[in-house]
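The complex is shown incomplete by one protein chain, all other protein chains being positioned as in the whole.
Letters A, B and C mark the chains in the order given here, with residues in each chain numbered from 1 onward.
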Amino acid sequence: MCRWLAYSGSPIFPEDLIFTPDNSLAAQSLHSCKAKVSVNGDGFGLGWYGERDVPGLYREVLPAWSDCNLRSLAFSIRSGHFFAHIRASTGTATSRQNCHPFTYGRWLFMHNGQIGDYELQRRRLEALLPDDLYARREGSTDSELIFYLLFHFGLEENPLKALRATLEEVARSTEASGSRKPFRCTAALTDGRTNYAVRFSTDAHPPSLFWQERSEHTLIVSEPLDTAVGEWQQVPASTVLVTDPGNKVRTEAL
Amino acid sequence: MCRWLAYSGSPIFPEDLIFTPDNSLAAQSLHSCKAKVSVNGDGFGLGWYGERDVPGLYREVLPAWSDCNLRSLAFSIRSGHFFAHIRASTGTATSRQNCHPFTYGRWLFMHNGQIGDYELQRRRLEALLPDDLYARREGSTDSELIFYLLFHFGLEENPLKALRATLEEVARSTEASGSRKPFRCTAALTDGRTNYAVRFSTDAHPPSLFWQERSEHTLIVSEPLDTAVGEWQQVPASTVLVTDPGNKVRTEAL
Amino acid sequence: MCRWLAYSGSPIFPEDLIFTPDNSLAAQSLHSCKAKVSVNGDGFGLGWYGERDVPGLYREVLPAWSDCNLRSLAFSIRSGHFFAHIRASTGTATSRQNCHPFTYGRWLFMHNGQIGDYELQRRRLEALLPDDLYARREGSTDSELIFYLLFHFGLEENPLKALRATLEEVARSTEASGSRKPFRCTAALTDGRTNYAVRFSTDAHPPSLFWQERSEHTLIVSEPLDTAVGEWQQVPASTVLVTDPGNKVRTEAL
Partner (left out) sequence: MCRWLAYSGSPIFPEDLIFTPDNSLAAQSLHSCKAKVSVNGDGFGLGWYGERDVPGLYREVLPAWSDCNLRSLAFSIRSGHFFAHIRASTGTATSRQNCHPFTYGRWLFMHNGQIGDYELQRRRLEALLPDDLYARREGSTDSELIFYLLFHFGLEENPLKALRATLEEVARSTEASGSRKPFRCTAALTDGRTNYAVRFSTDAHPPSLFWQERSEHTLIVSEPLDTAVGEWQQVPASTVLVTDPGNKVRTEAL
């Protein structure tokens, strides 16, 4: 299980979310409130849109709380659209290649959750990948695979449809594998303009997901960054949340 | 604040203490029971005596719970005398050079605690170091300095006297600096034959320290590795514990 | 292209080969004499047999010449059988998971060379892997795949046959892929008792491979560690070299 946040709105310094709040992402790396495991110290990542069409990416294996480079980058780079993620491994190695967000072209993707008994399904699901993405896999996580499956299911043409098809395929695969473990997926995806965030599980316990909508920005988080009452809305289970470039939020049932 | 253990006795695989027990050192790296901070994820170290007169040393910046190399080394190397340490930084950088144990010649040293307002005293205390040790400093921790101060105070001739003199000097320096913060030091030292462990603080709250004495070994730990009643004895405050090569324990007031 | 050495014989400290000789493996990491690229600084690994049936493993992403842990391990651990490898990436990421040697059960494997246009063949070759090995892949190198293919081709029953079948399969696959690039493979394999080393290429330029046989040991190396005349014999192309536990060497055409 991991923690993440997706910001879009007026350009800010990521440290305003990663380091400053009481329950900042760095604070959650040491002690998260709503995760199954409280420590998320198996690496982290920051992906941001700025001067280029494709995002910048900084991923490292150290815990977010102790990485001096993350502190400087989050202080120095101003961005109107970024993803940040802290990792708690569900078994795979601590390596940069296993850290989120993942990127391909102009897309960013990050994930909290896991595919139950992934090792039983890895071969079958990887077989679905297009050739170029199959050859491009760098790590060993189910998360990287889910990202690339989205392309198989038409991400470039219809992101919402691709999300639904991918979740269905993995859920079906998990069931077919005979696994009794759930497929849980709280994930965020963006092309640099529109954010898509899903809260999904094949059992009754999808990981937590919240959002905050203000005139200046939209913020989607695994758990609230502070305790301000009424500021944070919980995303219902089996829901996809979409933020358009004007930062308006709409939700749809998956 | 950090956590550590010192083993001497029949040769064992360090994994028996670092990974196997319920409250193993790796478990403590994720969630220690008796430390001020529960996570000790700012690097770790393993120093062991084996085929050579001087100890082997493996230190790394990753949390102990996630380092695949530590897992293999702790599984593969058999040793009758080793120190293991997990670090929770009190402000200095996460680097190998700041990880414990520290080594010089045949000596190993590791520390839990801190010198209050160290930055006020660093210059004055470093000035005491012999030339070769002054030039040899690699990191920026008070712990490395304490280790090297022991040599200034005659470690090679009389370890117990050097320990007492060093604790006194740092305590005096802390008071002279005007700091209101305590000097806390729960530390272990060895020349590969005799272990010296101290539990000390200038205030009433020295970090915890326990030991276990059996026919086959002596084990000194920041906190018990399991909940076996009667197995673990608490080291009193202001006490030095000495284990001779026959693994007999004696304690003395500091 | 990478550099490696395989030692079996009287127990020695690996530093005698990794750091001491004029053209030690660490020296080769900075400036190798016979490799296509002179710098081999994309990580390294040391696998050794000692107290356990399965080998110990230390792999790290730093260059071998600068890793303080490698220096201490190579100085401290005595072993009568070890593999050491320095990596020059042919495109895949610098990560521990991509460093050699690879291990599974009691086996160690390391490789110099590459599968031409690997990305064209990865899917087809991975499809051959047994389920447990398919799920176990951690990195993204052709080398890890070659190691696991050996199991598909019966490594546990007949290592020589498995080596031949794997080389043939990959050579066939490379040709079938339409790649004009060669498949080059200078590799070492052991179960902790017998060493197998191959020098192979689908073109006329297999990477260099040498061995040294003395009463006390056998040493197989990518390039000689010193300039002693008559000490080093070159392994012919398309040859497998086998050292039995008594360290006698025999060679066979592949």
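Rule of thumb we're sticking to: a contact is a pair of C-beta atoms (placed from the backbone, for glycine too) under 8 Å apart; a residue touches a chain by one contact, two chains touch by 3 or more.
Quick caveat, the model's predicted, so the values are computed rather than measured.
Student: For a quick check of understanding: of A:Gly9, A:Gly50 or A:Gly154, which residue touches the chain that isn't displayed?
Tutor: In the full complex, the listed residue that touches the missing chain is A:Gly50.
Student: Which is it among B:Ser140, B:Thr194 or B:Thr239 that touches the chain not included here?
Tutor: Of the listed residues, the one touching the omitted chain is B:Ser140.
Student: What is the set of chain C residues that contact the non-displayed chain in the whole complex?
Tutor: The list for chain C reads 30-31, 38-39, 41-42, 61-63, 65-68, 89, 93-94.
Student: Please identify, in ascending order, the residues of chain B that touch the omitted chain?
Tutor: Within chain B, the residues that touch the unshown chain are 92-93, 95-97, 118-120, 122-123, 126-127, 131, 134-140.
Student: In the complete complex, the non-displayed chain touches which residues of chain A?
Tutor: The list for chain A reads 13, 48, 50-52, 55-60, 68-69, 72-73, 75-78, 96.
In this section, only the chains that are shown with their structure count from here on.
Student: If you fit chain A onto chain B using only Cα atoms, how far does it have to rotate, to the nearest 5°?
Tutor: 180
Student: Using mean C-alpha positions as chain centres, tell me how far chain A is from chain C in Å, no decimals.
Tutor: 38
Student: So which bits of chain A are touching at least two other chains?
Tutor: Each of 93 in chain A touches at least two other chains.
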